[in-house]
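Worksheet: the structure to be examined is printed underneath.
Yeah, one chain of the complex is gone here, protein chain that is, but the others are all in their spots.
The block that comes next holds chain A.
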Amino acid sequence: MEMLSAFFMVFTHPQLLMLVGLGTLAGVYVGAIPGLSVTMAVSILISFTFSWDVHPAIALMIGIYMGGVYGGSRTAILLNIPGAPSAIATAMDGYPMAKRGEAGTAIGVTTVMSFFGGFIGIGVLALAAPFVSDFALGFQPRDYMLLAILGILLVGSLSGGSLVKGIFAGAFGIALGAVGMDPLTFTERFTFDLPVMRSGISFIAVMIGMFGVSEALAQLHHVDTVAVKQKISRIVPSFGTIRKHLPLSLQTSTIGVIIGALPGTGGDIAALMAYDHAKRVTRNPEREFGDGAIEGLVAPETANNAAVGGAFIPMMTLGIPGDAVTAIMIGALFIHGLNPGPMLMVDQPDMFWFIVGSLVVANFFMLIFGLTGIKIFTKIVEMPRAVLIPLILLLSIVGAYAVNNSITDVYWMLGFGVLGYFMRYYGYPLGPVILGVILSRLLDDNWRRAIISAKGDFGLFMQGIVTSPLSLVLFIAVIFIFVNQTPLWPMIKRRVFGRGKAAE
């Protein structure tokens, strides 16, 4: 009974309801602007809501979180500039749709699917949180490493044209991620003794430069072309469309929840893995991936919103953050006199149900705000290029500066913008660069932890992989996906199928 009243608290208090709504609306816009991140917004809110009660403060933060994760898709679809790292995959099929004048449809599908993914995440949080957190806690360094390798194999999916160029771009990204003072030993890597390189290259600056500035530069080629007129008659996807993608969205939501629940991985990796999964399992997409396939929108958007619920799982059950935003929320709970940790669920179960309730409300608001106001948003792409391009550049500069309040990041961002332009020009895909930067630390740190734990003995390390069921499954997945991408695969398949037929 108490559980129910805590769950419905946010529904019955108009003030809380309003705050969640306000937060979600603000989140959509914060998320849509590249560089303004949810993490930043939530940490500012900690000071802002300091004197408030804990419930309104958390309600507002949850709204921003939910709205922000979704909002990243807006600019990804309309301008080919992901508003947040978790929307990188969304741009790959969303932007081609906008180029065809189908931005309305793309945003509609994205919204409904984000809503769906969000619910799966919340559902798992409400019903199976202790179970999932036990599972997530069991991930050893070697498992994170295998997960990172699995992620790196996505290069194949993100490359589009030439795989060789994709691998090159991915390796470049991994090297970029390694620049700076190595946080494990404080040894400088790739810094060339320059103080400016010591703290590394901001990942957000690379992302904004590669996607934002290089896009603006590329658009300069078509500065006189008239913008595509957007059709906005049919925004809400038909029930048939949703039903058709239901199996896929269930799978990608599951990927989202699990990756989100793992401490150390978040919505960005979840969305990329989901995109890759969709590419693998979709047999006959109506349009090719990278050319505006609906599946390419469904997968990352369900996954990154499902990861929101997932990130709350270790936070609520163990006091361990599932991502950067939940890390700040843990700080907020501390400031408001709660003690987030394994005992929170026991001592104050109503806080758990209040958060679940707020997430549900935020998810509904996201749907409402997502489906209204699309007309104004699509007007952005219909603007003359001479207005749009400077606007993109301005947003990119503000965004890059805002991340660390550092002018150096702006220079990095512009530099990577120019580099990104030439990479596009010569057919090098940019997705793998970002993938490499995201995964660099995950791979590097965990490989070192794993091999140090195995006393530097590779045999012992392999023994660890073979004896742990989780590691073994991940290892087999790595091998399978790797072989799957080599010319060896069709040969093996023919052999196996050939024999099957012979046996008949």
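The rule is short, and it goes like this: a contact is a pair of C-beta atoms (placed from the backbone, for glycine too) under 8 Å apart; a residue touches a chain by one contact, two chains touch by 3 or more; residues count from 1.
The rule is simple: contacts and distances are computed from a predicted model.
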*Complex member absent from the view - protein name from UniProt, among "ABC-2 type transport system ATP-binding protein", "Alkylation response protein AidB-like acyl-CoA dehydrogenase", "NADH-quinone oxidoreductase subunit K" or "Tripartite tricarboxylate transporter family receptor"*: "Tripartite tricarboxylate transporter family receptor"
*Would you mind spotting which of A:199, A:219 or A:251 touches the chain that isn't drawn?*
A:199
*Selected from A:39, A:241 or A:348 as touching the chain missing from the view*: A:39
*From the list A:18, A:181, A:242 or A:371, which touches the chain that is not on show?*
A:181
*Option touching the unshown chain, where A:24, A:140 or A:214 are the choices*: A:140
*Name, in rising order, the residues on chain A that touch the hidden chain in the full complex.*
39-40, 42-43, 46-47, 50-51, 137-141, 181, 183-186, 198-200, 263-264, 314, 318-321, 324, 327-331, 334-335, 337, 339-344, 346, 404-406, 445, 448-449, 452-453, 455
